[in-house]
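What follows is a single structure, and I will ask about it in a moment.
Now for chain A:
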Amino acid sequence: MSVNTLMQLVLVLPLCLVPLILLLRNHPNLREGASILFGVLQFALVWQIFGHFENGESLTLTWFTIFPGLPVAFEVEPLGLIFALVASSLWPLTTLYAIGYMRSHNEQNQTRFYTFFAIAIFAVMGIAFAQNLMTLFIFYEVLTLSTFPLVTHAGTENAKKGGRIYLGILLTTSILFFLLAVIGTWVTAGTLDFKLNGIFASDSSNSTLGILLALFIFGIGKAAIMPFHKWLPSAMVAPTPVSSLLHAVAVVKAGVFTVIKVCVYTFGIERLGELPSTEFLAYLAGFTILASSIIALRQNNLKARLAYSTVSQLGYVTMGALLATPLGIIGSSMHITMHAFSKITLFFCAGAIMVAAHKKDVDQMQGLGKQMPLTFIAFAIASLGIIGLPPAGGTWSKWFLLMGTVESEYWILMVVLMLSSLLSIAYLLTIPLRAFFPKEKPQEELTLPAGKIDLAPTASLVALTLTAIACIFLFWYADAIYHLASKLV
Partner candidate 1 sequence: MENWLMETFLWNNQQLPVLQIVVPLLAAPLCLLINHRWYNWLFTLAVSSFSFFVAALLLLQVSQEGAEPISYYLGGWLPPYGIEIRIDQLNAFVLMLITAMSTVVLLSAHTSLENKIEIAPDKNTYLYVAYLLCLAGLVGILLTGDAFNLFVFLEVSSLATYTLIALGRDRRALWATFQYLVMGTIGATFILIGIGLLYMKTGTLNMADLAQRLPELSESRTIFVAFCFFIVGVCLKIALFPLHFWLPNAYAYAPTVVTAFLAASATKVALYIVIRFVFFVFGVEFSFTIIPLEKVFVILGTLGIIIASLVAIKQQNIKRMLAYSSVAQIGYMVLGVSLSTAAGLMAGLLHLFNHALMKGALFLALGSILYRIGGVTLRHMQGVGKTMPFTMAAFLVGGLSIIGVPLTVGFVSKWYLLQAMLAEGWYVVSIIILIGSLLSVIYIWKIVEVAYFKPALPNNANVKESPLSLLIPIWILVAANIYFGIDTRLPVALTEQISIQLFQGVAIP
Partner candidate 2 sequence: MSFDSSFLETFFGLYNDWIVVALMMCGFFIVIADGNLIKKVVGLTLFQTSVFILYISMAKILGASAPIAAEGIESYSNPLPHVLILTAIVVSISTTAVALALIIRIKKAYHTVEEDEIQRWDVRIHRSDKRAKVR
């Protein structure tokens, strides 16, 4: 297969799934089978691209030109490859999980669900391989709009309210700031291409660029920097597979991915460090990390707690990018992967607990470890990943981020990172601990049917076990990601 065809396929494969899903809408088994098949194929294709990239081939593709000099074009580079690998490997797993979840939950409109899911993945691929800022912006908006029906899937008053906040914040920031920043960059630099070390001429004024940077950081609402983080907890009204893939992986990662991409490829690390607003924004990210950790501690609803934990972890990535040091950038890029696998596992577990034991709140989960041992073991492993302790992959990314703060001498931020890790022990690790070693007896004992080791639906169980294993796997094989990320600097 020629490289060009490969690129085309990677981008449009999820779209090809859409008519298939619509066609098979009356055959759930075939429909979901096709989804998983396409997911696996997608991953295989991205893996192929990875292989070509490692061989040093340049992979580019141009679709069409909207404005003179501004084509919708794609190019493979290390950061995008990391993102695409993460998203495409988790897509089939999430589909597997969704089969168990959606069926045991008797969700309505499952065809619509899978359709928009595929479109969202299409948008993610577009973001990952975008060659210029405008292409990225287009797919960024497609992602926002295509996930709206997923967030409001339940159709209840609550879901509608959540959807309104979701769309409101994401569209407001992207139209008001992001678009302005993109056009501002176009007017200032005369190009929107992503180039290592930035595109701005050395004589463009630092104050203009500082304003642009601030517009970018606030405009990329998907990165959930305070005060524009509210959409993420609101989006938790969505079914858990959506929360897990989109709001732990695809959408939020698209946000922080864009932040890193803009920092590295639009401003360039060197230039970034000189800008007047960088320091302030880095501290704002630090504030986000700490504040949302504290908020997470106070949430009783498990999904809400995970959402605030995500906000906090996204802050890590944004902060790492804004440190403007090689180690910070490497740490950020690695954290995209590490956090993705850990967080998706956590969400899978939360969903499994909700479906199997009908429990949403943390204090009700005491003693549940007996009935759902595998789920809670996975939960514990993933928690270690978020906290940054061995044997989970999160250890490495946190290490590099910490080194980044040292390298750039942001001592306050170093303390923030440590504190937030401690806080995450408190709000995450306590949950499996209490599940296995309850403080007080649970009011009602759930009985485990004979012959089963875990209450969770089998398909979901398989998915969450796989992702948990991946968390540990990443600890031993973080090398490959480090290798990719180090090409950025």
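Following the convention adopted for this analysis, a contact is a pair of C-beta atoms (placed from the backbone, for glycine too) under 8 Å apart; a residue touches a chain by one contact, two chains touch by 3 or more; residues count from 1.
In picking the candidates, the idea was that all candidates are chains of the complex that A comes from, given by their letters.
Only a predicted model underlies this, so the values are computations on that prediction, with no experimental measurement involved.
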Of 1 or 2, the one touching chain A somewhere in this complex: 1
Residues on chain A engaged by candidate 1 in the complex (per definition of touch): 64, 66-68, 137-138, 141-142, 145, 152, 155, 160, 164, 167-168, 171-172, 175-176, 179-180, 183-184, 186-187
